[in-house]
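Of the protein chains in this complex, all but one are displayed in their positions.
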Amino acid sequence: MTAGQSALSETPFDDKFHEECGVFGVFGNPEAGKLVALGLHALQHRGQEAAGIVSYDGTQFNAERHAGLVGDVFGEKNPHVENLRGSQALGHVRYSTTGGSLTRNIQPMYADVAGGAIAIAHNGNLTNAGTLHAELVRAGAIFQSTSDTETIIHLIARSRFNPIAERLIDALKRVEGAYSLVAMTAKKLIGVRDPWGVRPLVLGKLGNAFILSSETCALDIIGAEFVRDIEPGELVVITKDGLQSYRPFASQPRRFCIFEYVYFARPDSMVEGRNVYDARKSIGEELAREAPAPGADMVVPVPDSGVPAALGYASASGLPFELGIIRNHYVGRTFIEPSDQIRHLGVRLKHNPNRAKLKGKSVVLVDDSIVRGTTSKKIVEMVRDAGAAEVHFRIASPPTTSSCFYGVDTPNAGELLAHRMKEVEQMREYIEADSLAFVSMNGLYRAVGEVGRNDRNPQFCDACFSGEYPIELTDVSGGRSGRQLSLLAEVA
Amino acid sequence: MTAGQSALSETPFDDKFHEECGVFGVFGNPEAGKLVALGLHALQHRGQEAAGIVSYDGTQFNAERHAGLVGDVFGEKNPHVENLRGSQALGHVRYSTTGGSLTRNIQPMYADVAGGAIAIAHNGNLTNAGTLHAELVRAGAIFQSTSDTETIIHLIARSRFNPIAERLIDALKRVEGAYSLVAMTAKKLIGVRDPWGVRPLVLGKLGNAFILSSETCALDIIGAEFVRDIEPGELVVITKDGLQSYRPFASQPRRFCIFEYVYFARPDSMVEGRNVYDARKSIGEELAREAPAPGADMVVPVPDSGVPAALGYASASGLPFELGIIRNHYVGRTFIEPSDQIRHLGVRLKHNPNRAKLKGKSVVLVDDSIVRGTTSKKIVEMVRDAGAAEVHFRIASPPTTSSCFYGVDTPNAGELLAHRMKEVEQMREYIEADSLAFVSMNGLYRAVGEVGRNDRNPQFCDACFSGEYPIELTDVSGGRSGRQLSLLAEVA
Amino acid sequence: MTAGQSALSETPFDDKFHEECGVFGVFGNPEAGKLVALGLHALQHRGQEAAGIVSYDGTQFNAERHAGLVGDVFGEKNPHVENLRGSQALGHVRYSTTGGSLTRNIQPMYADVAGGAIAIAHNGNLTNAGTLHAELVRAGAIFQSTSDTETIIHLIARSRFNPIAERLIDALKRVEGAYSLVAMTAKKLIGVRDPWGVRPLVLGKLGNAFILSSETCALDIIGAEFVRDIEPGELVVITKDGLQSYRPFASQPRRFCIFEYVYFARPDSMVEGRNVYDARKSIGEELAREAPAPGADMVVPVPDSGVPAALGYASASGLPFELGIIRNHYVGRTFIEPSDQIRHLGVRLKHNPNRAKLKGKSVVLVDDSIVRGTTSKKIVEMVRDAGAAEVHFRIASPPTTSSCFYGVDTPNAGELLAHRMKEVEQMREYIEADSLAFVSMNGLYRAVGEVGRNDRNPQFCDACFSGEYPIELTDVSGGRSGRQLSLLAEVA
Partner (left out) sequence: MTAGQSALSETPFDDKFHEECGVFGVFGNPEAGKLVALGLHALQHRGQEAAGIVSYDGTQFNAERHAGLVGDVFGEKNPHVENLRGSQALGHVRYSTTGGSLTRNIQPMYADVAGGAIAIAHNGNLTNAGTLHAELVRAGAIFQSTSDTETIIHLIARSRFNPIAERLIDALKRVEGAYSLVAMTAKKLIGVRDPWGVRPLVLGKLGNAFILSSETCALDIIGAEFVRDIEPGELVVITKDGLQSYRPFASQPRRFCIFEYVYFARPDSMVEGRNVYDARKSIGEELAREAPAPGADMVVPVPDSGVPAALGYASASGLPFELGIIRNHYVGRTFIEPSDQIRHLGVRLKHNPNRAKLKGKSVVLVDDSIVRGTTSKKIVEMVRDAGAAEVHFRIASPPTTSSCFYGVDTPNAGELLAHRMKEVEQMREYIEADSLAFVSMNGLYRAVGEVGRNDRNPQFCDACFSGEYPIELTDVSGGRSGRQLSLLAEVA
C-alpha cells in the first residue's frame, strides 16, 4: 500500500502517538454528567485540546465530544452538558499533536458491538498499537481514527468472549504499553491500570457514588473523598451492587512514571501516596544541596512550573525567593511577528523579566526540566538582557535524554538537548548560563521518598532520564509501519 | 441487544432508508474537483441537504463533505473546492430525512481496505442492507453510520478478492436493491447500475475526460457531450487506458423508475432516450383526452412541478394556460406561526393565488401527483378562497398507492391518500375539488412512448402506482430489525 | 478633506445610492413582529441582502437587523423573532450593492431624539441626500452609515418642532427624491409617499390591526384585506384611535414608476389598481402585434421574468409556448471557474437550454428588458448552440437608456446597451439575434391601461426609458461630492 492510497488530506498521518490525557468517571449519581464536567476542569492541565463526555441514562448513551477547553465545551454558557443525562458518565481531556487533533479522535470512543455498547477513555500509549492496527485492517476492520482507543475497540468487537467485561479483558491481554483506562457499559463502570502501573488512576467516593479519576485534585473539586489508588494490573468493575476487584494480567514490577512528580501532575494532587508540591519542593532542596550557587543574590523561578522547586532551593540555600520573571497568564496565543523581528518574542509573549529586581544581581534560575533547550537559552538571555550580572541555571530533574513512549508527549530523542549533548558543560555553553546543574537521579529518587535508585530494578519508570524502557516497544522495533492511517473518513 | 443499549442520542435511528441522491464523477481532467462541483450544482434537485466530493491527486485522497447546498459548500466564497486537487473526482448530493442528516452519513464514503483505498457514492436504496448490517456487526464490524454505502464498504473490506474492482463486484453480488453507484480508487473510476436499471446513470465525455452522471443536465453545465446511458447490470471501469465494460451480474428484466419522468428528473434531461419535459407535456395531453373539463375557463399549474403537464393539458384541450398561482422562490423557509393562526400558512409561504385571474373562473388545476393529499386540499381551498367558481383538479400520474423502497423518499403507505382511499370520488371529497382525475396507467405509459403497460412484464418500475415490486424486499419481509443503529459514534 | 482621511477600510465608499427595498408595518396586533416577518418574506423579491424588524412592546423598542434572507433571519430556526415583542412592528428588506452591504446600513434605523424615539424604514432614493449629508457633517453631525435614512434621522434630531410626527414632516420637507416611508414611534405608525408617488405603498387591515406594505402580495400572505393605496404626497398617522390622513407637501403631478409593472413588483400584486401579471401579459400581446416573427415555431421565455410576456406573445401570435430554457432554482451561487473555461458558465449556472425542444427550431425568445446586454448575448448564443435554427429576440419594455435615481438599482448610463447603441439594428448585431424588437413606449402605456403616453405630462415615471426625470437630481448636478463617507465607524 503506497502512502498515496492511504492518506486523506483531511487526516494527515499522526506520527506522534504519545498522548497526555486525563480521565474521570462517575457511577451512581443522578447528575453524573455535570460532576464529570467539573472533574475534567480540574484535570485540564492533562489535556487542553479537546474534551468529551459519554453518559448513559438507562435508555441510551449520550455523547458530547468537542475541541476546546472544558469550560468552553461544558461550561455554563454551553448546553452540551444538559444532554448528558443519567447517573453514570465517563469523560476525557486530551492533548494532541497537530495531526491528531481531529474531532474523530476525541475520546471517549463508543461502539455498539455484538454483546452491547461500550464507551472507553484512556490515558497512556500502547506500544503495539500500530502492529495490531495493521493486523486488524488485513482482517477487514475499517478504522476511522488513529487512536489507540479504537484499536482496543476493534479488539473488543472481534472478541468471542461474553459478557462485555470479559471482551475488554480479552482485548487488553493483546495490547502492550502504558494505560489507565476507564470503560462504561449500560450497567458497569470499569477501571484498569496496566500491569506496570505507569499512569495514575485513583478511586473516590461521593456519597454512594463511585469515582475514577486520573488525579485526586479532581476529587477535591466535587468534594469527593479519596479512597485509594487503583493498583497496577488491577481491574475494578463497579455496578449497582458495588465494586469488584480483579487481577486478570500476569504480574509485573511496579513502574510508576516519575515525571508525574517532576512536571505533569498538579501540585495539589496526592500521587501514589505522595503530595506532588512536597515532592517538587524536596527536589529543589536536593538540588540546593547538590548544586549550590555561592555568591548568588536570589532564587528566581521560571513560572509557574519552576516555583515549588525554587521555593525548596531558596529554603535549603537560605537565599531569598523573588518573582524575577512575571508570567502573562493569557498564554497559548501566538502572534504574527513583525518582519523586523523582536528578540525572543516567543518567550516574551509568556514571560517578562522584572527588571527592577534583576538589575545587577546574581540569580539562581530554577526550572523543572530542559527539553530541546531552545526556550531555556532564550530565558537565560532574557534575564541577562534585563540586567542580571550572573545566571546560574538549576534544573529540578536529571537530563532528559530519551523520548517517552508511554503517554507523555516528548519530542523525538534527536531533538532533546541532553541527547544531542552528553556533557553538562556543553549544554551550559549552549544555553549561555554562568553555571548549569541538574538534580542527580539519586537526588530525584530521594526527593520522592526512596533512599536512592535501585539500578537493577528501578522503583519508577524513568525512561526519559535513563533510557531504560520497562515495557517492550513493539511498534518501534517493528518500524511501526503498520500504523499507517486507515480510515473510513468522516468530515467534521 | 435492547434499543437502549444501541442508540446514542446524537444519532437517532433513521427509519427512512429511502434516499434521493445524485452522483457525478470525472476522470482525466486536471480540474476534476471544480467540474464535479458544477455537475453537482446541476443535480441539486436530486438532493439539497448535503454535498460531498472526494478527489485523488496522484498522492492522496482529498475529501470535503458538508451539509448545505452545493453553491454554499463548493461555491466561489468557499475554499473547500481548492482542496480537491487531482484529475479524478467523485461527488454526491444527498437528500435525507431528519435522523440521517448527520455529517457522518454524507457521501462519498471512503475507506482504506487491505487492497488500497476506495471512495463510493451511490443513488438508490438497498433492500437487504439491514440484514447485511446485522450480520456484519455479529462478525465484529464497527459501523459509524446507518448508510447503505457503509454496508457496501464493509463487504469490500472483508472480501477476499483482488484487486479492488473485484472486491467491489464481490460485495455487490451480496446486495439487493436499486442502485446507480460510482466508485473511485487511485487508478480507476467505476460506474455500475443494478441489474434492473432502476436508477439512471449516464456516460459523458469532455475532451479526453470521462464523466459519469445521474442526469444529462449535469453534462450540459460543463459543456460535456452525452455518450450513452450505462446499461442495467453494466459495470464500467475507466482508467487512463480508456473504458472497459463488464456484465458481472445475472441478467434481470429492465425496470427503469417511471417516477423519474413524472417528477424526479429535471425537465431538460434526457432520461433513457426520452426528454423529460416532453414526457411531462405528453402526460398532460393524455390527461386532457382522458379527463376533459368541459366549461372550464383556463388551465392553471401548481408551480413549478405542474407546469409542463399543464402546458400539455392546455394545448390538447384548447384552454388558455394562465399563471393563476405565483410561487415564492425563497422557499424552504419556515416561520413561527402567530398563535392566531393564518389560514394555510404552510401553503401560502410557497404559493400565492393570483386573485385577479382566478376571480369567478372555472379552473383546471394541474399537479404532478398527490402524496398525502393535505397540500392538495389546501391548494384547492386557497384557489377557491381567491374567488375561483370551480376547481377541477387533474393529476399527471396515477394514484400513488405504495411506498418506494428503491431510492425515492415517499411516506409509509399508510400515509398515502390513495392507499387510505381506494375510490377517486372519495379522494375528491377529501380535497374538496369539483372534479378530480388522474391519468391512467396506460396513459402514462403511452406518454413515455409505449403503446401501453405490459401487465405481465411491465416495461418500467411503477411500484409506487401498482404495488408490484420487481426486486425482493428482504429487510421488509425480515422485519428489517437488523438495521438497528450500530455506530462507533463520531461527533460532528 | 481627502479621501484618505475619510474612508475606513471596513466601510468603503458606496457609490451606488440606488436602493431597491420593501417595507412592511403592523399596528395593533399582539403578534406584530411575527406578522411583519411573514410580510417581509412575501416582499423578499424587493431585497435579498438583509432584513430588519423593530417592534415596540409598550416599554421598549426591540430591534433585530441582520444580513440574509428573511427566512434565514426570522424563520422558525432562528430565535430573533421571539425578541420582537409588542403589538406594533416595522420591517424592511434591502438590496444593496457591495459597498453598502454593511450591517450598519440595515434598516429600519432607530434613534433616540430629544422628543422621543423613532424607527424608520424606507423604499426609494433621495436625490439631495449627499448635499444634506455634507451640510449636516459641517454642523457637527456624526454619521454612522451612508444611508438616506440616516440623513432623514439627523434632520429629525435637529428639528425644532414637536411632537415627533411634526419633526418628521419638517425633515421630509427638506428632502427631495422618491420615497415610500414608514416610521414608528411609541404611539404611532406613520406612512408617507413622496408627492410624485414614485414608489408604491398600500394600506391593509387584519381584524382591527392596520398594515402598511410595499405590495399587496404581502397582505395576502397574512390574510389581510387590501384597503387602498396610500396616495402620492399623503401622510397617514395610525394610532390606537385610528387613522388620520394629512397632505403636508406641495402637490405634484403623479408619476408612478412604470418599471414596477415591467419587472420589479410581484406578478400577483395589485399595483395602483392594476394586476401586474395582467400588465405583463398585455405587454407581450402588444409586442406580438408590434413585432411579429413570421415563420417562427414557438415562443420561449427567458425564465422566470419573461414568462408572463411570453404567454401574452404566444397567445396574441398563435404560436405555441414552450419551456425551451430550464432555470436552476438554486441560483445566486457562484463557482470558481476551471481555468479551461466553460463557455458562458455564468449563464449556465442559472439557465440550461432544453435541447430536445430547441433543435432545428425558429424560436421567439422573450425577456423583460435588456440592461447591459451581456447576458442577453450569452442567452442567444446558448439557445443557438443548443440547435435553434433562428432566434428572434423580443423585449417586453422599451430600450433602457438611462439610470434610475429614484430607488431602482440600475448601472450607470454608460453601461447600458441602449445608451451605448442608439439603433436597434446595432444592438441586434451585438447580441447576435436574427431579429430584435422592443415594445414601443405607447405599446407599454397601452398595456398598463392608457391610450398612449401623454408626452407633455407623462402618466408615469419612465425616466429609465425616456431620460425625462420628473424630480430634480440635486446631488448629480452638484457633483454629489458631499456624499463622501462620514462615519463613527462600528465594527460588525
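For clarity, chains are labelled A, B and C in written order, and residue numbers in each chain start from 1.
The definition used in the following text is that contacts are C-beta pairs under 8 Å (C-beta built on N, C-alpha and C of every residue); 3 or more make two chains touch, one makes a residue touch a chain.
No experiment lies behind these values; they were computed from the predicted model shown.
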Output for the hidden chain's shown neighbours is A, C
In the whole complex, of A:Ser245, A:Asn328, A:Asn412 or A:Asn454, the residue touching the missing chain would be A:Asn328
Touch assignment to the omitted chain, from A:Val23, A:Ala50 or A:Val70, lands on A:Val70
Against the hidden chain, chain A presents residues 29-31, 34-35, 37-38, 41-42, 44-45, 48, 69-72, 74-77, 81-82, 217, 220-223, 266-268, 270, 275, 277-278, 304, 307-308, 311, 315, 320-323, 326, 328-330, 332-340, 342-343, 345, 348-349, 352-357
Listed in rising order, the chain C residues that touch the chain left out are 1-10, 52, 58-66, 83, 103-104, 106, 109-117, 137-138, 140-144, 150, 153-154, 157-158, 185-186, 484-492
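Here, only the chains that are shown with their structure count from here on.
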Co-neighbours of chain A and chain B resolve to none
Distance in whole angstrom between the CA centres of chain A and chain B is 50
Taking each chain's mean CA coordinate, chain B and chain C are separated, in whole Å, by 37
Among chain A residues, those touching two or more other chains are none
